[in-house]
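Note that this complex is displayed minus one protein chain, with the remaining chains in position.
Naming follows writing order (A and B), and every chain is counted from residue 1.
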Amino acid sequence: MFELILEGFASVLTIKTIAYILGGVALGLIFGSIPGLTATMAIAITLPITFGMEPIAAMSLLMGLYIGGVSGGLVPAILLNLPGTPSSIATTFDGFPMAKKGQAGPAFGYAILFSFLGGLLSIIVLMLLAPPLAKLALEFGPFEYFAITIFALTMISSLSGGSLIKGLLSGLLGIALAMVGSAPIDAFPRFTFGFKDLNAGFQLLPVLIGLFAVSEIIKSSETKLKKGQSVQYKLKGFGFSLKDFFKQGWNGLRSSLIGIGIGILPGIGGGTANIIAYVTAKNQSKKSDEFGKGIPDGVVASESANNAAVGGALVPLISLGIPGDTVTALLLGGLILHGLSPGPLLIENNGDVVYGIFAALIIANFFMIAMLFWGMRIFTKVLSIPQYILLPIILVLCVVGAIGVNNRLFDAGALLFFGILGYAMLKFHFPITPVILGFILGPLAETNLRRGLMYSKGDFTPFLTEPIAAVFLTLALLSVLFKIRSNYKKKRDHDSNHTISL
Amino acid sequence: MKNSFKGILFAVTLLVFATVLAGCSDTSSGSKEVEASDYPTKPITVVVPAGAGGDTDANARLLGKYLEEELGQPVVISNVTGAGGTVGANEVLDAEADGHTVLFFHNSLLLNRILGLTEDSYDTFKLAGIAVLDQGNTFMVSGDSKFKDLQDMVEYARANPGEVSIATEVGGFTHLQLLALQKDQNIELNIVDVGGASEKVTALLGGHVDIVPTSLGLVKDYVESGDMRSLGIMASERVDLMPDVPTFAEQGVNSEFEKFFFYGFNPDTPDKIVDAFSKAVEKVVNNEKYVKEAEKFLVTPTYLNPEEANAYMKKAEEKYIELNKE
Partner (left out) sequence: MIRVNKDIVASAFLILFSAVMYAASNNIMKLTVSKVGADFAPKLVAIGIFILSVFYLINSIKQLKGSNGGETGELEQEDDGDQKEKKKISPLSVFATVGLLVLYVALLPIIGFLITTVVYLFAQMYLLADKKERKIPIFLVTSVVTSVVVYFIFKSIFFLMLPAGILG
């Protein structure tokens, strides 16, 4: 085992391969940090270039892109309140308030260091435990998937801000929006009202950047914008002490484990891992009231989880050949074209490549932290660009990114529609994150419900009698009851306070 | 006063700008009428209505790599998924008919019209031919399955109607294979939707279903590792790439299917351009290096020219319509 790892490093430690990893991380960071562009795009564009390379060099480049693309999302999330990818949504919750308070430095410090640690931990887990973890993931059939998506959907109740009803309505709206287009399983169109363009439904990227970024740009036009803030951050190291670091230890570890666990399950993946880790951190914290107002714990939870999801997502890819999302699907395509078929025999037949991939991932992680660490001084400078120049440029990039998803102009229109919807929701004080959660999880829940019923020939009982499914459904029920109880308590406290003050 | 001045300045600059840019366009345009002799003049987008990582994607990318050499322009694979492939098909129909956007797809295109999902089918496109045939359409069981062979499974299914669960993607090519088997042997299976190719593998490995119909090329490693066994392939006779795998016909089941991968253009594309592309495909398919690489997927590179492809697909459609009748 140890020898194999050393061999893996030996195969990657050539100047050419190192340069590929470095270039990959850099390009990935650029794509990840520009709202509208994603790791998926970076990999899709680079994939054809790798055909001419040696498999290890090609995979090193792609792994660099993957790590960079996932990590870059923290930059716009913290600086501009814009999540470039679903995996950095939760980073905005506390990262941006921290930056607003003048703590952009520490926010970056926490985000970068815990991205690195979460990523590293997940790669170690991937190296040591991939086959048994993959076996565990196989246990998840439609009943289990349905239960876990329902459990994840209950996170909405903790993300609703002031009003639970509004949060739930937002979540349902997200589910409803995801229903536009072909129905799962039988593919007949729903809610398309005869428009052919709607048959494909809405893509996640236009929905996400429309709701978060475009709405923000519309909102910024409410007032005339002045010059940018002159930014003076005193950045020393990561911007926090060793004591602060150890305070986040358990939070970082728990969030990483959540990221790995969710990353392993194909289909749910990084987009939701950061939100679930954030909600867990909030619910477990003694200072849960401070979440959303700029507390480092929130940034740590989100960023540990989304980078840990990378290693998680590679578990089923490498040991079973099963991709969990569009990024890993493209990686699978790349492996296959190099004559490597991921699956039970990959480590046996092509152990050199597999350990090369592991080594490349570790090296990419180190490049990532180095580049972001040196880069954070430059990133904070972005804020000194006047917003009235920065925001229109970001909008153009969002439009280009939306078109790039499927090469369709329709998606640019959808982007605009969701921008206006997002703005309306801001004005009516509806939380936006539940829409995204509903949009991602709704179709998964529906598909697996219907698949499960096909398995059981219309019988609902397996959803309750299959052990894993039952556990998650119970957890879902408990989390809702817990939320209702704490809301009730809060209200009562509030009412009694009120009477006293009267 | 100052404001109105700025407003005018704003309008004037915009106007000047638009004219300047429009002026520039004269030099760069004029290439709109593409001469067939110049074709291709820019990168070619191959629309693949299937996700990355599957067999359609893999074949498209491998062919693309060699087509690039023949055509002298980059060949870009664009995965456009959704609605059983109709979204990708529409994209090619909506694209400019200049030969720079082409569809790469398989049998499912025919099924979409038969099932009433769309009006379009193979005859809506101007075909540039078939490039690859996959004869390894197989039914897989897990390594420790109680079914020794196909006949064993059929007998069990006959004795226990609706007991044997078999995975599919409703409305997909494999769905048709199941219907054919049910009809031919007069048995009833529990048909379960599990999704695309990789989800089928998961379902079988996880023990969620008994049988999974798929392409042998996608699961050959699992056969080698002993996790899966093939019940046979739906080819007319044994295939050289997999001589040990019996056919369905040998085992008394009359069910033959061949997966074909074709290129299709917007119907308004000039014949000369389609011909040029078709010639390039022919050269690639006859390229030994390509054939060697394609063997990894257990597919048979086979070039059928546009007329042959049309006739072939027409025959296939008739057969599918017959099977879909209940």
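Just so it is clear, contacts are C-beta pairs under 8 Å (C-beta built on N, C-alpha and C of every residue); 3 or more make two chains touch, one makes a residue touch a chain.
This structure is a prediction, so every number in the text was calculated from the model and none was measured.
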Contacting the left-out chain in the complete assembly, out of A:Ala107, A:Ala412 or A:Leu473 = A:Ala412
Query = Who touches the missing chain here, A:Leu128, A:Ile389, A:Leu464 or A:Leu477?
reply = A:Ile389
Key: Contact residue for the chain not shown (choose from A:Asp94, A:Glu446 or A:Glu466)   = A:Glu446
Query = Quick one: which of A:Ala107, A:Ile148, A:Leu169 or A:Ile362 touches the chain that's been left out?
reply = A:Leu169
Note = chain A residues touching the chain left out here are 41, 45, 162-163, 165-166, 168-169, 172-173, 175-176, 179, 183-186, 188, 190-191, 193, 214, 217-218, 220-227, 386-389, 391-393, 395-397, 399-400, 403-404, 407, 409, 412-413, 415-416, 419-420, 423, 427-430, 442, 445-446, 449-450, 453-454, 458, 494, 498
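The rule we apply is simple: only the chains that are shown with their structure count from here on.
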Key: Whole-Å gap between the CA centroids of chain A and chain B   = 30
Task = Using the touch rule from the top, collect the residues of chain A that touch chain B in their complex.
result = 44, 47-48, 51, 138-142, 181-182, 185-189, 196, 199-201, 266, 316, 320-323, 326, 328-333, 336-337, 339, 341, 343-346, 406-408, 447, 450-451, 454-455, 457
Touching residues on chain B, where the partner in the complex is chain A = 45, 51-53, 57-58, 61-62, 64-65, 74-84, 86-87, 90-91, 117, 162, 165, 170-171, 190-195, 198-199, 201-203, 205-209, 220-222, 224-225, 227, 293, 296
